[in-house]
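Handing you a structure now.
Omission of a single protein chain aside, the complex is shown with its protein chains in their original locations.
Should a chain be cited, it is by its letter among A, B and C, assigned in written order, with residues numbered from 1 in that chain.
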Amino acid sequence: MDGPGFSFSRSALDVPDLARALADPACGALVGFEGRVRDHNEGRHVERLEYEGYEELGLKEGARIIAEALERFDIAHARCVHRLGLLALGDIAVWVGVSAHHRGEAFAACRYIIDEVKDRVPIWKKEHYADGDSGWINCEVRSEAPPP
Amino acid sequence: MDGPGFSFSRSALDVPDLARALADPACGALVGFEGRVRDHNEGRHVERLEYEGYEELGLKEGARIIAEALERFDIAHARCVHRLGLLALGDIAVWVGVSAHHRGEAFAACRYIIDEVKDRVPIWKKEHYADGDSGWINCEVRSEAPPP
Amino acid sequence: MARIRVEYFAVLRERAGRASEQVDTAAATTGELFRELEARHGFPRLPSLKVAVNAEFADWNRRLVDGDCVVFIPPVAGG
Partner (left out) sequence: MARIRVEYFAVLRERAGRASEQVDTAAATTGELFRELEARHGFPRLPSLKVAVNAEFADWNRRLVDGDCVVFIPPVAGG
């Protein structure tokens, strides 16, 4: 697999292309997670949102998470890409892909990576609502529980 | 979402197209599973394999599994497609996709569907080895444990 | 005597040398029918063999009726 385990992107994610990079003739299982921009949060209609990242630290923390997954689970390859900038409804905000010999490990590692990325990587989300209001999630606006 | 929840295909799976059919503006999470033809099993080099299905019963049992997933988990859409016929190394043999508001339910439902499909849907796999030998998995050839 | 349609898949299809056949049988149940055909075709011993009648899973005590379609289901291996 080429490229870093974790990266940011300012343009739309090409999921088939990302998944292709994880393919491995020895691997029977590929689990992918796509997080998409939803049209609502806490009952308010979301029109678009923006992601801001502290990229230098984010890249390091993201790479640590991928390395942890490769160490803790019996998987072959793992990758995560997170969008930054302005996104529209339905856009893919984050993608995680894991290939492995066996599906149990692929599911567990994929879940681990997205949970840790959401918890640890310095990325912030500002939602813009249909009523013209906007706010930073977890700072000015409560996120829905459980988080998506 | 159009089409049945479970289907068979005799041609290559178009995963982006399948995933698109699950997209929903209300859904923040899409989990996908791809099962691919591996180059080995039980230490033997696999060159290609064929899947045979008892399609009439398989379609019913597959549809029951999708219906169970929609009932047991808080998900929006779920779909599974299984290949039949001759496959080459790296080909996608089965795809499962689940969209949901929240990722925990999407992961759990996706895992449930692939586990049940492998356990219950009447599909058989014959592996052809580099040494010219071949055999039906679980009937003449032991599958690796745990299964992929 | 009942006339039963039997369909074979995978390893059973190969051993029987056919994908289906019409069988006139005195077997009263799916289990009896399988033992009859197992002897005739020399089927291998299969763990957890299942059976379907008229495209629904059935059990080995299912009584056969003229016109039934019976499918023996070797251990599956999808995915």
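One rule holds in what follows: a residue touches a chain if its C-beta (ideal position, glycine included) is under 8 Å from a C-beta of that chain, and two chains touch if they have at least 3 such contacts.
No experiment lies behind these values; they were computed from the predicted model shown.
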- request: Tell me the shown chains the invisible chain touches, ordered by label.
  value: A
- request: Quick one: say which of A:Ala12, A:Ala26 or A:Leu57 touches the chain that got left out.
  value: A:Leu57
Message: List every residue of chain A that touches the chain not included in the displayed model.
response: 35, 51-54, 56-57, 60-61, 82, 93-94, 114, 117-126, 136-140, 143, 147-148
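Definition applied: only the chains that are shown with their structure count from here on.
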Message: Roughly how far is chain A from chain C, centre to centre by C-alpha average, rounded to an integer in Å?
response: 49
Query: From the C-alpha centre of chain B to that of chain C, how far is it in Å?
result: 26
Statement: Within chain B, the set of residues that touch 2 or more other chains is 35, 114, 147-148
Two or more partner chains touched - positions in chain C: none
